[in-house]
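Excerpt of the complex: some chains, original placement.
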Amino acid sequence: MLYLVHMVVNIPASVPAEEAARIKAAEKAYSQQLQESGQWPHLWRVVGEYANYSVFDVASNDELHNTLSQLPLFPYMQITVTPLAKHPSSIR
Amino acid sequence: MLYLVHMVVNIPASVPAEEAARIKAAEKAYSQQLQESGQWPHLWRVVGEYANYSVFDVASNDELHNTLSQLPLFPYMQITVTPLAKHPSSIR
Amino acid sequence: MLYLVHMVVNIPASVPAEEAARIKAAEKAYSQQLQESGQWPHLWRVVGEYANYSVFDVASNDELHNTLSQLPLFPYMQITVTPLAKHPSSIR
């Protein structure tokens, strides 16, 4: 089941640079693990912004929330979720 | 080169039903031709709306505009384009 | 799986009164069938508006879109879908 997810990152200046670097590294590792498992099939950077559009493929709303809320950057992101359905003109 | 494209369809009541049906059939055929050529790799329905999120893969801004403006539903859609770039954490 | 659904109805003046009455009756019958089957567990009127907030309980995004797009009033509604998850403080 697919969802379009928009994430905008905003790490406040009060987070020390080392802590921010640690969080970003953990985020990258976790996101790559989810990409490899197939739960996060698409991850694109929005040009000019510290933001991404992603597609998640999960079994339920609960699985999506659990996955997103464990992102190391979760406390510093504004996330918007759009549920997707099969389009009648799609050839896939 | 990838772009996220959001299309919201609004066919006014003044378009006769037969004409609307003809336009939708042409739209479907054209979209499937673009999907098969690889220019329109993803097409998803937004749940609960007469709208879609799509990903286009084209060589330039001009090619994208030419492609979108030839959609049979183009006069009846509100389209928003977001250019995408490779994400540093993407494994693709 | 639960979704909050917001529906705002706007039947244009170009729809004849009898046709509008027929659509509303069909909508009522269909909505009550979905309520009885358990797919539409909550349906509330928004005070002062021709709008409702509803909760749907379905197995997937696709099932929700299929259900909503078959509503007789679907062409005349602006629908917004918010996916819901279990809340950690909920006692249910």
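Order of writing sets the labels: A, B and C. Residues in every chain begin at 1.
Everything below uses one rule, namely that a contact is a pair of C-beta atoms (placed from the backbone, for glycine too) under 8 Å apart; a residue touches a chain by one contact, two chains touch by 3 or more.
A quick note: this is a predicted structure, and the numbers were derived from the prediction, not measured.
Q: In total, how many copies belong to the whole complex of which 3 are placed?
A: The whole assembly in this structure file has 10 copies of the sequence.
The rule is simple: only the chains that are shown with their structure count from here on.
Q: Counting in whole Å, what is the centre-to-centre distance of chain A and chain B, each centre being its mean C-alpha position?
A: The computed centroid separation for chain A versus chain B comes out at 23 Å.
Q: Can you pull out the residues of chain C that are in contact with at least two other chains?
A: 3, 61, 64-65, 81
Q: In their complex, what parts of chain B are in touch with chain C?
A: 13, 45, 47-49
Q: What residues of chain C sit close enough to touch chain A in their complex?
A: 1-3, 60-62, 64-66, 81, 83-86
Q: Which residues of chain B touch chain A in their complex?
A: Result: residues 2, 4, 27-28, 31-32, 35-36, 42-47, 52-53, 55, 82-92 of chain B touch chain A.
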